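Note that one protein chain of the assembly has been removed; the remaining protein chains are unaltered in position.
What follows is chain A.
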Amino acid sequence: MTDTNTTDSSVEEIRSVGNHWRKATLIDLHSQSWHSRTLVLRVPGWTGHLPGQHVDIRLTAADGYSAQRSYSLAEPATPDRVAVTVDLLPHGEVSPYLVEGMEIGDELDVRGPIGGWFVWEPGDPSIGDGPVLLIAGGSGVVPLVTMLRARKRAGDATPTMLVYSLRGPRDLMYGPELEEMSADLSAPGSAEVRLVYTRKIPDGHPRPASHLAVEDIRPPSAWPDPLAARVYVCGSSGFVDHATRLLHEVGYPDDRLRTERFGATGVDR
């Protein structure tokens, strides 16, 4: 829980949630890892959102039974368009349909955008010139990549680093895009990306497999300031607590941290 005195200009805009359900049609699919994929939906009337916000998804069966879940928005705002990247939860109720069942032309309902705390708008005055540190655990990378995409689209030059913790190579989401984004750090929209494999590394990866450590989140030498003006951490609750301990060790005060946790500590049905 965080300091509530820090408000930003986006609060008023997002105070009223797009309050009704809208029909959404699947128009595109991209596989992201062996157990996740991106779904692109055409949603007439969707007016936009901020990077980091969520959308509620409602699936309804032919007999009227319905189930709802929240997902992070996977792209910066485009009118009439919503994208989510969904990780398969074994024995889940909604994610198997979204990751394995749904086909182009199929429909569902969406509502949103939702949330106004875990957001980054390029030009946010409370971030100033940055830098910004993004720390992802597993599929927690999704809203952070949306932030990177928005930053690139806006030509925002805030120095930014993504530290992405994942189990092994087959769990990597957005691999080619992250590689391109970090290939030439002098190119506009580029960001340093550190992949932290916890169990298995791909051939030639310089860092041995181990959990996120203090060295992984230390600032790149090019940063003008050793501490980021803002840190976003997204992942499971255990990951967020671990990363927060490391950030405290590096010297970050709580008011620079924004965190988002997902998932259940047990089996989420």
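Everything that follows uses one rule, which is that contacts are C-beta pairs under 8 Å (C-beta built on N, C-alpha and C of every residue); 3 or more make two chains touch, one makes a residue touch a chain; residues count from 1.
Everything below uses one rule, namely that contacts and distances are computed from a predicted model.
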Hidden subunit of the complex - UniProt protein name among "Dihydroorotate dehydrogenase B (NAD(+)), electron transfer subunit", "Sulfite oxidase-like oxidoreductase", "TIGR02186 family protein" or "ABC transporter permease": "Sulfite oxidase-like oxidoreductase"
Contact partner of the left-out chain, one of A:P76, A:G116 or A:G130: A:G116
Among A:V40, A:V55, A:A77 or A:L108, the residue in touch with the chain that has been omitted: A:L108
In chain A, positions touching the absent partner: 1-5, 7, 11, 14-17, 19, 21, 23-24, 58-62, 64-70, 93, 97, 101-103, 106-109, 114-117, 237, 241, 244, 248, 254, 257-259, 261, 263-269
